[in-house]
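Every protein chain but one is kept in place in this view of the complex.
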């Protein structure tokens, strides 16, 4: 890291900072400019608590040089990770499509939708048994009953399952039913929940927080990985901006940025990112062409009766059409789609 | 709510929407303009799941008219709430100051700091026993050991305690030690945690989420209140914006907005909002003059050795000076400070 | 528009608002709910100054129903506009690629780059003769000398030209040299400049403002169109968000949103949006797959000596490779690329 001293820093203050750094095990290299002095400090700040340097007299700012994440970084592991979910590989040449309704409402509708999305080409079935809803008066999910319906849909369709967990107390239960445990955007910095899924070993779909930076997102992945679970799939789902034409603003540039700095696969959720089914087709193609490893798409047999997020759900025929249109796009960028 | 039909909506589509609304118990009032038709729908959308109306053919948009929160709204309760924390009243004419270090590091330092902030006029002692840290490699708090130190500091100083809880499994334990349970910014939409503290009856300090709207913040309060716990103190702690000169951007206008739409008291945390002790003095005075009911301020005896957030902590003498300077500001706006 | 009355509005206040609206030529339709009254007002608010209604006693909010833009809206013109720039058509089935250096630095380099981008398939040559730079101490462009170099490059290559104008006093001069006049992000709400280019009849490339909503962007187009110049090409160039991994955040969802609400073509500038040449390839493909009508890409023969924005410029060989890779993507979504 680099310590920038203020213009008025005295020689004594500079010496004190150097001494403190040295005590902490850093090697220091002061550079005396005409106006300012900066001190280069070599050592691993990840293991140290160095912020307090910034409170020492004469210090203007600290500039970190090393990235704060390690296990998630491409510097550590240069080969892209492929997450194997019972034979469905995420991060390889095949585009992985996860589809299904936002919430599980009843068995018939859910299984009916599952069959349709599988027939259209989705390999992983999504569905929410525990729903984090903004309003306490909104439908909160069927809980374990929902998990059972999902398990039955897996039996019927042969698909893999992904579903969200929202409470540390439920991790074991949810993990016992699902193939991928989802951490939702609102829980991206629920560090206890991250640790808990880190201990479960199930693949984790880690959604980006509503206003999380890419660095914070990778630090959340690092929490999971630090517990020993390296099977992380990142999911871009739109960030909060001033624009109101869409519910969130999909950050498509996160795809090449993640590919540069991390080895983890990244998929995109255009349904939550935009909040409107009308934009899902265009942005799904855009995400794949930009380099996403997969998609998470809401599909509902009858969006008009959905208990949750109907306005962003595709009907099965529109989803099937999208899958047809996606195939040439995937091939145009050297990927495949079943 | 108002349903806005698209310009090309057919009469049949309009009739279908009206019928659906009517089936759901709404009274409808269509208004036929020259270009557009809008339908006024009277009824309580809070108890209904009406979003799917937006997916019906011909519907362009839904405009909610009623606010989604109820128990937190000033419409329901016109008199401002005063939260009584063992005799310290928050929301009344006296400005409530909560102060102390970010994390509890050891007993001696903590109690020493506690005595100093009490002597300077703070009535409530803050301290973190469970720390939600961005990095898994950073100090995570002393946990129950920290709670015990806080309890001892209460005995010594006679102050009330506020500390954060980060896991549903710890709510009972934390509540057994503290006087106010804090929900941190990163957990503002951890709905399970909100419900759990809603059942505990202890006063709750509810920090605004990093990128939460005022409406979402009040909906988080509603979650707690819906479980029967009405003792909520809101805490503005800065929101995420593009500006990097401060760590977050303090949203001072949230104070008059909250005062208009809610009866709950609101305090301000200038330490986290700015990330720098240099700005705490100015913004503390600004917050009180704007109408805040209190302040949450980080104070540390030796910020240079703090294990957490040292750069935003005031030293006790600067805190004592701030308290002196705050008094005339409080009085200038008709408030008092002990 | 809809006027929402506050819960405590009196009957007299409601009557006053209705009377005022009626005086202004609106037809009114009050809807009396159990808690609130709302008033539907039919008439063209675009020609009226109705905001003051919001200051009348008892009024809580005004909800506009009609979009504020008219000439730019798809409601007015349902067929997508194709802008003809001397035979190069923007908005049709062919993807239009504009490429070249950020600033014109000298004739030789510029013409050399022009030939290379033309050979790679670009039909329109970009170059800055007037540069809006954040610092007064940075290179500000060659001004008319730069325009002359551009004109010569047009003679040599047969390409069309696009260049920015930054001052009302220069519009006539710039328009006399270029084929497309660019309005930069920082001038998107320089309304006098918009009016001036509106009077010039040259096609206008209208970049989205740094933090402009899609609605404000279309209102800027409306300014130009209201002067009689309907030849607008919109250009998404990234918006300002809290994320710092890229210089701006490319708003890819603006593409389908614009396609839905407006008939104007939209192109994407991945170079300015990301600030890094490393991300241009991925996002160019993503933009085309999402439905963009074209791209604006910075190319520089020797980015290391560029006087402006070198870090976001592709070298000609990388640009040629991108053009090759773009072709199958364009075809996958039913478009062509020369």
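For reference, chains read A, B and C in written order, and residue numbers begin at 1 within each chain.
In the analysis below, contacts are C-beta pairs under 8 Å (C-beta built on N, C-alpha and C of every residue); 3 or more make two chains touch, one makes a residue touch a chain.
Here the structure is a predicted model, which is why all the values come from computation and not from measurement.
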item: Candidates C:13, C:80 or C:189 - the one touching the absent chain; value: C:189
item: Per the touch definition above, residue among C:27, C:77, C:133 or C:148 touching the missing chain; value: C:133
item: Residue of C:43, C:303 or C:316 in touch with the missing chain, whole complex considered; value: C:303
item: Interface with the unshown chain - residue positions in chain C; value: 20, 46-47, 49, 51-56, 68, 132-139, 166-169, 186-187, 189-192, 195, 209-211, 216, 219, 222-223, 226, 240, 277, 303-311, 313
item: Hidden partner interface residues of chain A, rising order; value: 2, 4, 7, 29, 31, 33-36, 38, 40, 42, 63, 65-66, 75, 211, 240-242, 244
item: Residues of chain B in contact with the chain not shown; value: 211, 213-215, 239, 241-246, 249-257, 259-260, 273-274, 278-279, 282-283, 285-291, 325, 328-329, 331-333
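The definition used in the following text is that only the chains that are shown with their structure count from here on.
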item: Mean-CA-position distance for chain C and chain B (Å); value: 38
item: Whole-Å gap separating chain A and chain C, where each centre is the average of the chain's CA atoms; value: 31
item: Where chain B touches two or more other chains, by residue; value: 211, 240
